[in-house]
Structure formats: C-alpha cells, structure tokens
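Not every chain of the complex is shown here; the ones you see sit where they belong.
Labels A and B are assigned to the chains in the order they are written; within every chain, residues are numbered from 1.
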Amino acid sequence: MPVLRSIRERFSGEQPLAGLKVGACLHVTAETANLARTLAAGGAEVAVCAANPLSTQDDVAGVLGGDMLVRAAHGTDPAPGQAEIAAWGPTVTLDDGADLLALLHETGSVPDGFLGATEETTTGLVRARGLGLKVPVLALNDARTERVFNDHYGTGQSTLDGILRATNILLAGRTVVVLGYGTTGHGIAARARGAGAQVIVCEVDPLRALEARMEGFGVMPAVEAAAVGDVFITVTGVPQALGAEHFARMKDGATLANAGHFDVEIDLPALDAAASERREVLPLVEQFVVGDRKLNLLAQGRVVNLAAGQGHPAEIMDISFALHALAVEWLAREGGSLTPGVHQVPADLDREVARLKLASLGVGIDTLTDQQTSYRNSWS
Amino acid sequence: MPVLRSIRERFSGEQPLAGLKVGACLHVTAETANLARTLAAGGAEVAVCAANPLSTQDDVAGVLGGDMLVRAAHGTDPAPGQAEIAAWGPTVTLDDGADLLALLHETGSVPDGFLGATEETTTGLVRARGLGLKVPVLALNDARTERVFNDHYGTGQSTLDGILRATNILLAGRTVVVLGYGTTGHGIAARARGAGAQVIVCEVDPLRALEARMEGFGVMPAVEAAAVGDVFITVTGVPQALGAEHFARMKDGATLANAGHFDVEIDLPALDAAASERREVLPLVEQFVVGDRKLNLLAQGRVVNLAAGQGHPAEIMDISFALHALAVEWLAREGGSLTPGVHQVPADLDREVARLKLASLGVGIDTLTDQQTSYRNSWS
C-alpha cells in the first residue's frame, strides 16, 4: 500500500493528528491495521472495533492490540466493543455502516470537542441521515477517487473475474448484458468488451443510455436483451432488474450474476417459482430449469466480485484508505467549522490522493505556469 | 435534424411559447433557421440577427426573412441589426457571445416581462457575468448533452478528421500526444487509440492524469512526451501548452495541431523564433525548420476540426439546437421565478433531449416500476 505508506511517512514528521482521539469501526483486516497505524503515526490516539464480526482477522486484531485499544474478535457480537469505543470519547469516528455514529446520537453522548465522522457506505449514509445529525459527516464513498477506482476499475475488473472463477466460460464471442450504466456499469461494460464480448446495455436514464449507444454498445429494453444475452450482470441499485418476464425469454445456458450491493437485483423468488428444478452444478453455480432451458445463477445473486472472487485488489484498498487518512487530517483541521450534516469530500483531497498514487507509480505530470493559471482564472 | 423536428411537431400542437418574443443572435445558417421555425411553430414571435457577419448564409436569411424579422447580411456590420432586435423588445434572448444581453444591459432597457436568456459559449458567459446581470441566463454549453455530444464525440471525431484531411498521415502505429484530458481530450484520446495510435496524455490535474493512466494511456510531462510523439494535439484551455522547450525536443516530422477554442495553445511566436525557415507544404500544413528537424503546424494553430475539417456533424447540431428549443420552453414556464445570474440547464432538459434522440434512433429503454422507484427513493 504505497500511497498510504507515503502518507504515514509525512504524518510521522508533521504530527497533524496530535491530540485527536480516533474511533474506527471497520472491518478488522490487515489493511485496516495499516490505516490505524498511519493515524497513530500522525499523533492520534486510535481505538478500533469491528463493523462486522465475520470479517475480523483475529491475528490482526491480536497484533494491533499490542499498540492500541482494539475490541474485536471473529464471530463475536460486536456491540459491546462498539459501545466501549463510543464511551471512550472519540473526537473523530470512522464508520462502515454508521454504528459508532448511531451510538453517539442514540445515547445522546457526542463527546466534547467532536470534530466529525467519516462514513464509507451508502447504507451508512442513509442511516446517518435518519439520526438527525448533530455532527458533520464526510461521505467518503461519493469521493471521485472512490467512484473512479473502487467502482469503475476495481469492480469493473473483479466482477468479470468473479464470473470467470465461478464458471470458467469464454467471454470472447459471448453477448454480455449489463443492466445499469452508472460508474460501475461503465467499468463492467468496458471490461466485457475488452474480453471480446459483444455488450448490450439496459438503462432507465436516457442520457446514460445514449452515452452507452455512443460508446458503440447495443442499447435496448431488458426484456429484449433477455432473448439475446448469454451473460447478464445487474448493477442497477434497484430490486428485480431481472424478473419473471426476463427469465421467460432467456436462452438455454444463460448465466445470471449480480454486481450490485444487495442480492435483490435478480428476483430470486420469481426465479425459483419459474423453475421446475434447481441444483448446484458447481460450487458457486446453481442451475434452474425453466421450461426446457437451464439458467445458471451465480453466488445466489449476491455481489459476484466478493462472493466468487477476492474482492478488490490491494491497490484499490490503498487508495481508499489513503482517502480515509487524509479525511481524518482534514477533519482535524477543518472539522470545527463544519455544520452538522453530510458533507462531500473536498476535491483537494481527491487530487492529493491521485497525486500520491501517480508519485508511487513514478509518473510525473505538468503544472500550470503562473501565466497559464492567471489566463485560466480570468475565465471564472 | 430529427430531434428538433420531433420538438417542432409537439410545439405545433401544444403552443408552449405563445405570447413569447424571442430574439436570437446566432450564426445565421440553415440549422439556425430550423431552430427559429421550431420556436415560431411553438407560438413565439421570433426575430433573428447575426452574431458573426461572416457566417451568415444570405440565402437562408432571405428565405427566413419571409416568415419573421431577420436582420443579417453576410459581411455586413451586425451591430445595427442587433440593436434593432434588442429594441424590438424580446422577452427571451438567445445569444452566442452575449451580444443581445449586453445591449439590453448597457442601454438599461431590459424589456418588461423579460423571462431569461440563453448563452452557448464560455466566452459569452464571462462577458455576461461582467455585465452585472439583472436577468437569469441559462448556460447551455455546460449542459451534459453538450459536453457529451459536442465535446466528447463531436470534437473527438472531427479533430482527427481535420488532421487526416490536412495531412493524410496514417494514424496506426504513430504516437499521438493529447495535451489536456478534459471531456474533449477524453474523446480525442479514445478516437486516436481507435485509429491504432499509441496515445500519451499530458495533464496538470492529478485526478485526470490518473484516470488517463487507468485507461491504459501513457502519462508523462509534456516535455518528456515532446521527445517521443509523432502527432501533438492541444486541448488544454491555456496558452503555450506547447512552447519553446517542447519544440526543441520534438522528432523530425512531428505534427502539431490545436483542438482548443483559441489559437494560443501552441506558442506560435516561439515556434517562429525557433525556426530557421518556414514554408507551406500543403494548403493547411506549414513546415517549420527547427535545427535539423522539420515540424508541421496545421491550420496555423487554429482549432483544427473547424479549420481543416467540416466542423460538427449535423446530428451534433440537432442535439444542440434541440436543447436550445427546450431551454426556451423552460424559460417560458419557469423564467419568471428565476433569480438574476447564470443558471445551469436543469437535468430534465438534458434527459429529454437524450430521450428524443434515442426515439429518433428507434432505441427503447426501460422505465422503473413504482416499486423500484420507491426503493430508490428510500435511499435519498
């Protein structure tokens, strides 16, 4: 994780987090340990608890516990540990699902000098907004680096990787239908074409649909695409993007995968109802016999890059946690002047993460001369 | 222009512009005549004058003058015509350079019931802001359809087309350096790769630079790219993106083209100063002998898609003027409630243009079910 490492080195010298108490409620993995140590290197006192008991790596928790307060054990109810960290009095919190934030609000005990929180999931933000926020919250997952790296390139690659690991099919010559052409859909469509597939995009937003068409992809309603696709990938953010009317038209051997966060995009009850028979044909492939056709569902409709693949490559995590670290630094500096509510990540943080990533790749870029800057400014 | 035609048909039935007086100060061409007639079909009284005397097509002006007030003649000072239209008392104005808007402000005579203005250029918006705006102005060129169609796809294609027309070089196997990776730069880079070139991107914004790298393009400072490029295309928006230090390193036979709006991006005085000799080798190609190398400048550094090509394809104009028509309709409905100043085009107008374009292509898309809509809304 070279980007996070370069931040850690700067933090060690500058101590920008001195005096901060950071409570982090995340997946307790090696990457999170890296983040926690980076924050500690910056002068913060750090405490860690688990957002999800199943992702906790006990060895990591053990080693990290030698350096800081850690409350996490695999397979154990995370609530007591979360409560303990909330009560410890953090002045900045890091959440993946708004657990700490909810505790602070529900117990009415926002610590004195609290500067702000970060939240890295859409669900967490929905939950946060429901709390009647008394503190500023940085919406990390809306940051442009997250959209670009995590969604477009990370999920774009890992979704197809998950499908290949589950099925070992050849993508060249197949017709891949991508339902949903947001950032992730862009990434998946690009990678599917890059693998030799013919790509069809289904969308509800006409502007996105037109963009897909201008990229040379086929664009049509899902019910038409159902009849011609070989592989279907949902990434729409809505339930039942594929349902009974689509299953009824699919070709024998069609493969169904979901790349959206929740397992609602493929209508599983409808699929089950349509099938005369279902059986597991490979560890992550369940075959549904619908009429005289066999449809193959991957990973039970759960997000296929995690369920069938290894999730994001390490450099994606590096960029993501680098943004976390810079967000904490920014809250340390600016948090006091923010209004309660959800805030977007300042573009400068995104640019700084990108700059550090380029530096880690050994890639130099240009800078504007003073004359160019003043020319550009004269336009705004 | 099928999109504009479909709007015209609806306008004829609905008469949404009844009672409006629209003053349009644009390039008086066949496409503009189409727009003017569409507005008239919607019930507006329309008057037309010229934003630029050199682009006026006299035959178009003549025919259009049979139906509405037209003040435009090729090669004639446009000021009197503009003054006449301003004095005529428009309640909506369309500008390409803010001429009418300036007249209304400078003469202190904003007509009663004035609803709003549109402006389609960045320069016009700068000028508009300098007027101390008393009326709302819609910034058409910031609309997403404009960015996507005009800049990415339109200019992306036509820039390379202009270069091929000027030089007839083979792009396959050449190294094309794109300076500036904004929307237009994205389009040019994609088309250059699609033509078989190896593409290098030079940028000052680290996030854009990193995106270019993630697309598989080479990324490096311009001074390094100077030594390896065969074709250089500037689209940075700043002066001297290519200057003396770059010319000094370029290979023999390098080709220089500008795709930015102004002819300042290639430093022409520096090129002239560096050259021991210059001569026209083809109608749009000037050769500069710099040391023992020959550098080929296209179209005197003016925007190459217009200067060496035919500018935008008709479907780009169709989308652009469709947006104009919908903008006027929207001002008729909402203009009265807008504050003075520059406003962005509502996303709904962009989507409607896209929807009409898809319809004209015979492309259907999906719509959300009520259940999907409420699921999605539950997240915001």
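Basically, contacts are C-beta pairs under 8 Å (C-beta built on N, C-alpha and C of every residue); 3 or more make two chains touch, one makes a residue touch a chain.
Keep in mind the model is a prediction, meaning the values are calculated, not measured.
Asks: Number of identical chains in the whole complex, 2 of which are shown?
Replies: The whole assembly in this structure file has 4 copies of the sequence.
What we mean here is this: only the chains that are shown with their structure count from here on.
Asks: Rounded to a whole Å, what is the gap between the Cα centroids of chain A and chain B?
Replies: 36
Asks: In the complex of these two chains, what residues of chain A are touching chain B?
Replies: 122, 126, 144-145, 148-149, 152-153, 202-207, 209-211, 213-214, 219-222, 224, 237-241, 264, 350-352, 354-355, 357-358, 361, 363-369, 371-372, 375-376, 378-379
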